[in-house]
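Missing here is one protein chain; the remaining ones are kept as they sit in the complex.
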Amino acid sequence: MDFGLIFSSIAPVFAPENILFILLGATGGVLIGSIPGLTSTMGIALLIPFTYGMTIIPSVGMLLGIFCGAMYGGSIAAILIKTPGTPAAAATLLDGYPMGQKGEAGRALAIALFSSFCGGMIGALLMTFLSPFISRMALKFGPAEFFTLAVFGLSVIISISGKSLVKGLISGFFGLLIATLGMDKVSGYLRFTRLIGFYEGVPFIPGLIGLFALSEVYANIENILKSEKVTAKISGVLPGWQDIKAIARSVVTGGFIGSFIGAIPGAGGDIAAFVSYSEAKRSSKHPEKFGTGIPEGVAAAEAANNGCTGGAMIPMLSLGVPGDSNTAVLMGAFILQGFQPGPMMYVEHLDIIYAVFASMMVANFAMLIVGMCGVKLFAKVISIERKLLIPAIMVLSLVGSYAINQNMFDVYFALVMGGVGYLLQKYEFPLSPILLALILGPMSESNLRRFMQIDNGQFWRIFTKPICVIFLVLAVASMIVSVRNQRKINKRVARSGGDAAE
Amino acid sequence: MKKLSIAVLGLLLVSGVVFAGGKAEGGAPAYPTKGITMICPWAAGGGTDAILRALSAAAAKQLGQTITVENRTGGGGAIGHAAIKNARPDGYTLGMVTFELNSLPQQGLIDFTYADYDPLIRVNADAATLTVKADAPYNSVKEFVEYCKQNPGVVSIGNSAPGSVWHIGAGLLANETGIDVKHVPFEGAAPAVTALAGGHIQAVSVSLAEVKSQLDAGNVKCLGIMDTKRSALYPNIPTFIDQGYNITYFTWRGLALPKGIDPAIRETLTKAFTAAMQDPEFVEQAKKMNLDLAFLPPAEFNAFLKENFDAVTKTMKAIGLVN
Partner (left out) sequence: MKKANIVCAVTGMIFSVVAFSMTLSFKQFQNVPVGPEFFPRYLAAGLFICCLVLLIQQVRAGLKNDTPAPTISLKDKGMQRLLAGAAIIVIYALCWEPLGFIAATPLALFGLMFLLGLRRYPVMVIFSLAAMFVIFGAFRFFLGIDMPLGILDSLL
């Protein structure tokens, strides 16, 4: 390594005005992430026009700030109002929201922030030192590998099903079936419906907002008189020592899982967070407490989705292959600045690469600072009177559904999914499997069909591909372990007679 | 509701004219007097969005009014294209139309065509390439075709989506050369190029800009470009015509207005955007994005649209995408 070059390339990153841009980006990112419907991808895309007049280092710094900030921001809404602010925060709400309801919103936010920071740093460090090695793996992923990855992701449904496995599976199949509505991405055939809103498949973000936010609005309208006011104790802006010790393992594992999954093109923070959550639950000594509001659950999910930020940058920078939708838009920003990400970038613009690595770490620190300043403010949201909060969430949900494509169809779709989500939840069908199915359904289907087309319909060939075999084994193992765990949990609950898993 | 809103609007307009002291009396209408909305049928952050924002910024300088780009996405471009067509024809809303306008109607995905617009200018046209893995045994289009003929049904060509511009392009290639290949649709050009670099498929038929990074890296090679002339950036890539195959095929973007715009307003817009196309900043931006600027004035653009529509329809029928 040429330390002189490293030093001269990262020096401009630490210029005061550059730090200011990164902080601005991180602040914007946290806000955008915390509003359901506004995703980090959208935040980056919306800010790109502002970077036209800037040089590469501040513009990339600002965009990375948004990217990292929004990943954490998503957890705020998940913890406070049971709606993932970004899809990647969907796993965070499994334990984050129960924590908020127990009056521990401040603690949950602090844990989410700390885990996001650690996960993000793990991702950034891996990106800095292992890029060339990891990027080689990214190219090995063809349709068959993606299909098995999706199957592995779907196996997580079992561990997030809650009390009744069969109800979790029903939710999962329901979600997978819904995901096939509209345009088939392989043949171009319109399935089940010819409505124009389904031409690009099921509108995902409006569906997410409907299922989680609007269903909650409906339920709150029904039960407004019964709901108690929740207050938030705030002990500190960072988790206490006891908490850090408890979550350390989940954070580190989550950071690595996130970076790894993030580095696979097409697999993003949402999948990583669920996989990491499931792994934390599997390896925990008290899996029955997952879902009731425990720090490890929040930590595992948040560390993984922020680990993804660094991971997703790896194939983008070193191969010119974006790791997820965020990095796809970021890559556009690089090209607009006249830099074509790809292997040549490491040869021709190594200084820029080093500056990007440094910016990524600064962006994580910026996110930590913004988050620490915000924890107290955000936690207050939960103690706003419900009668004011619920109407405001309603408007924000509809606006969020509209914002993605700026068309009314998405708003109506969100309203319908809200009704569906309300009914399912009322009869104790878990919603997270539906979300996972909406993400992974199209991925598994298109890739299976692509693979079958390339390999002339010979499915057995999947067993000749090592990566596929690994994922299939992992999927089967994860299913078996989860089912056994669930049995144990049910027995333990039955014995104690309490409602520990309620 | 609509009637009421029109009545209110009329009232407001009348009062506006009165208060403005009869500014618009006689002669050409003062245009533009307020900001203009530019509809982009594709998402913010994508290629169409980027080029449109750069062009709008250059044109805003000419018109002396701001131009706001509005992304009306969804429906594979159908929603945004419909929004342009249905916009109020007052010159304050126009938009970018793209190749999909000429491939969606045949598939029954939209119920209008290029003929429902008032075309303004063509902005760019990017030719398809035939790109294969760097270590593939064939080094020219001819060798590729021969390989495919010896191994029918073996080669997979990746494209950006079913019925998309590059799917039709690959179909055209297969049809014209009489080879039997498998068309594998991906979600966008980038994943298809990645799959090619990873050796999961044998070829892609996307634009030069989309394969550039892998080409520079030496992971893939371009066997030919479906253009009438060679690329200025890569003069060593021969065209299909050079190699004895009379195939040309492009994706394109242009600006269009809803029907029924005042000819004077149209003229103002044409002038402004024609000048914007020569703006050095815009040209620089297009170069960075590796886009081939291919300006056409309104009448020629209209003729091009018709010709392109007929050619695309013919190819789609030939490859069985539509009946």
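All chains are identified by letter, namely A and B, in their written order; residue positions are counted from 1 within each chain.
Here, a residue touches a chain if its C-beta (ideal position, glycine included) is under 8 Å from a C-beta of that chain, and two chains touch if they have at least 3 such contacts.
Nothing here was measured: the structure is a model prediction, and the numbers come from that model.
One of A:15, A:373 or A:395 touches the chain omitted from the figure, and that residue is A:395. Touch with the hidden chain on the side of chain A covers residues 38, 46, 166-167, 169-170, 173-174, 176-177, 180, 184, 186-187, 189, 191-192, 214, 217-218, 221-225, 386-388, 390-392, 394-396, 398-399, 402-403, 406, 408, 411-412, 415, 419, 426-429, 441, 445, 448-449, 452-453, 456-457.
In this section, only the chains that are shown with their structure count from here on.
Centre-to-centre separation between chain A and chain B, using Cα means, comes to 33 Å. Note for the complex: chain A touches chain B at residues 41-42, 44-46, 48-49, 52, 138-143, 183-188, 196-197, 199-200, 203, 265-266, 319-322, 328-329, 332-333, 335-338, 340-344, 404-407, 409-410, 446, 450, 453-454, 456. Remark: chain B residues 43-47, 49-50, 53-54, 57, 69-76, 78-79, 107, 109, 153, 156, 161-163, 182, 184-187, 190-191, 193-195, 197-201, 212-214, 216-219, 285, 288-289, 321 touch chain A in the complex.
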